[in-house]
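A protein chain is absent from this complex, but the other protein chains hold their places.
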Amino acid sequence: MLEKLKEDVFRANLDLVRHGLVRMTFGNVSGFDRASELMVIKPSGMSYNEMTADDMVVTDKSGNVIEGTLKPSTDSPTHLALYKSFPTIGGIVHTHSTYATAWAQAGRPLPCLGTTHADYFHGSVPVTRKLTREEIENDYEYNTGLVIAGALAGRDALSIPAVLVQSHGPFTWGTSPAAAVHNAVMLEEVAHIAALSVSIAPPAEIDRHLLDRHYLRKHGLNAYYGQKD
Amino acid sequence: MLEKLKEDVFRANLDLVRHGLVRMTFGNVSGFDRASELMVIKPSGMSYNEMTADDMVVTDKSGNVIEGTLKPSTDSPTHLALYKSFPTIGGIVHTHSTYATAWAQAGRPLPCLGTTHADYFHGSVPVTRKLTREEIENDYEYNTGLVIAGALAGRDALSIPAVLVQSHGPFTWGTSPAAAVHNAVMLEEVAHIAALSVSIAPPAEIDRHLLDRHYLRKHGLNAYYGQKD
Amino acid sequence: MLEKLKEDVFRANLDLVRHGLVRMTFGNVSGFDRASELMVIKPSGMSYNEMTADDMVVTDKSGNVIEGTLKPSTDSPTHLALYKSFPTIGGIVHTHSTYATAWAQAGRPLPCLGTTHADYFHGSVPVTRKLTREEIENDYEYNTGLVIAGALAGRDALSIPAVLVQSHGPFTWGTSPAAAVHNAVMLEEVAHIAALSVSIAPPAEIDRHLLDRHYLRKHGLNAYYGQKD
Partner (left out) sequence: MLEKLKEDVFRANLDLVRHGLVRMTFGNVSGFDRASELMVIKPSGMSYNEMTADDMVVTDKSGNVIEGTLKPSTDSPTHLALYKSFPTIGGIVHTHSTYATAWAQAGRPLPCLGTTHADYFHGSVPVTRKLTREEIENDYEYNTGLVIAGALAGRDALSIPAVLVQSHGPFTWGTSPAAAVHNAVMLEEVAHIAALSVSIAPPAEIDRHLLDRHYLRKHGLNAYYGQKD
């Protein structure tokens, strides 16, 4: 069932390793099939070296395992909350990638300081509020999804396809698992450049019209970057 | 047509990847043939893995595609403005390389703090002024070329073969595509070292006579570095 | 004798190289067999390229060589002091890994700033007090073990399986040599992220209930991360 999506999710998980975004068993990618409302996700705490496409776990939208012999990622309830909150997305990535996590730990939104950022994220990448003690002690992973949705409130999730969970790390998403990985790679890169810019001199955020120009030349109706499909 | 230059531009683009200066489809290299006034440039948004020399696009000096089935880089008008402004150059590189971009985002010229810098750039690498809203909304890429030319005004473009476009990233150039890549590699390295020097202690710029000595032992009439041709 | 443990210690030493935690001949891993009270440890100052499992040195708990033709690591007395002080551990790693050593040199405990840290270390990683002149001039390596034990005093050694020896570098441990290496890799990563967080903005330590949640979802009776054994 969902063999194509399992293969996509499997490859996207391996791409996290290839791009240097994860250590040990950290990190997970999922994909969501809107027609069947089923999620495919990496199994919990499994070594990337040993994993096969068949190990991917299929759950329903409540998190019940529909197919697979392994436990799904402990972060599954977060993924499911996001698929519910953001109806246009089809893939989610969670990592503890070094630079994005450093911003999350500093408790600061990642400011848009240049066009590299503007090419992918239409404004600063928000940081979530802290979870309360109650939210942590009950349904922690699901509540993590809710505070992420809250941080994006009022925004098109695909225009800012990333968030920093405070004291934790980044989640990114996209129309597919591969798109979510692409955004995770670029988030890490712009987090790296921004940390350096801040250490050189306190930088100002990018001008609004430059932000719009770069975001819109890659995305939206009049995009002119890249080849025609 | 221009098969040799297409091969040179193709190889120079792959060298950006090999030297770690680009991620995903970022970055582009072009070459310019002064005799025919034709430019060869990387196609827009194309994966480095799939690209061949035949995919390089040939345009005239107004940007019209003369040969090739793909769209040229969206930054083509910037390249063309530079070939017009700097008559001695034959190759241009644009990247969002991490450290040079960090300085561009900080809005600071890259100061000449040591002989590594002086070996390649005869003084600090300028940062452009910001583009105005009008310049961004109309002919953005061409205007980017004009503000670069303005930042170099009064200088020999080959003596400072690099610029930082504010809130954006570096452009470098040289007598050939390969020379422009070489300068892009060294710009990134001196941007890295300078960021570290600044974090250790506020450094002074290099003494003028040491700057001259190092630049001129590698370049100019009495250069004595390297083997005789 | 202890062939399985020699193989484990040998492989764990090579893993230090593979994970980029050591340069030249720095670093060492040992394992301890509680039944026989014998330690297996890397030979002193030996190149990782030339080492074989048979080169591992077996000593008794007083440091006398029981098997092997090479001198054991100069840090052997430190390892033995730790095996005596921490009866639940079975493997120890010592490195001068870049980021953990930077914190040790700064003389600061490594604060718990996020869940990556909390997943492995149940609170901040302590820094030892400085050794006195007398402790340095007599039985230096054994005294290093004693100040480490002192820094952990009152804690379960497996709940904080790492320490920073002031002006020196990290030691990590675990139930096996492989577990100690795993903790060394994660210590270096969280030291890296924490150094970045500090440079972006002075961060607050993680909330206590989030620390507990993450530590306990991976460790302890009700852990739910990973697959069932």
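Chains here go by letter, A, B and C, matching the order in which they are written, and residues are numbered from 1 within each.
By definition in this document, a contact is a pair of C-beta atoms (placed from the backbone, for glycine too) under 8 Å apart; a residue touches a chain by one contact, two chains touch by 3 or more.
This one's a predicted model, so the numbers in the text were calculated from it and none came from an experiment.
Within the entire complex, contacts from the absent chain reach the displayed chains B, C. Checked against the full complex, the candidates C:36, C:85 or C:167 give a single residue touching the omitted chain, namely C:167.
Checked against the full complex, the one of B:35, B:153, B:204 or B:221 touching the unshown chain is B:204. From the set C:14, C:70, C:158 or C:204, the residue in touch with the chain omitted from the display is C:70, counting the whole complex.
Among C:12, C:29, C:80 or C:131, only C:131 touches the chain that is left out of the view. Within the complete assembly, residues 113-116, 182, 185-186, 189, 192-194, 196-197, 199-201, 203-204, 206-207, 209-210, 213, 217, 224-228 of chain B touch the chain that is not shown. Looking at chain C, the residues touching the absent chain are 23-26, 43-46, 70-71, 74, 96, 98-99, 101-108, 130-131, 133, 136-137, 140, 167-169, 195, 198-199.
In the analysis below, only the chains that are shown with their structure count from here on.
Matching CA atoms, the turn from chain A to chain C amounts to 90°, rounded to the nearest 5.
Centre-to-centre separation between chain A and chain C, using Cα means, comes to 33 Å. Each chain gets one centre point, the mean of its Cα atoms, and the points for chain B and chain C are 46 Å apart. For chain C, no residue reaches two or more other chains under the stated contact definition.
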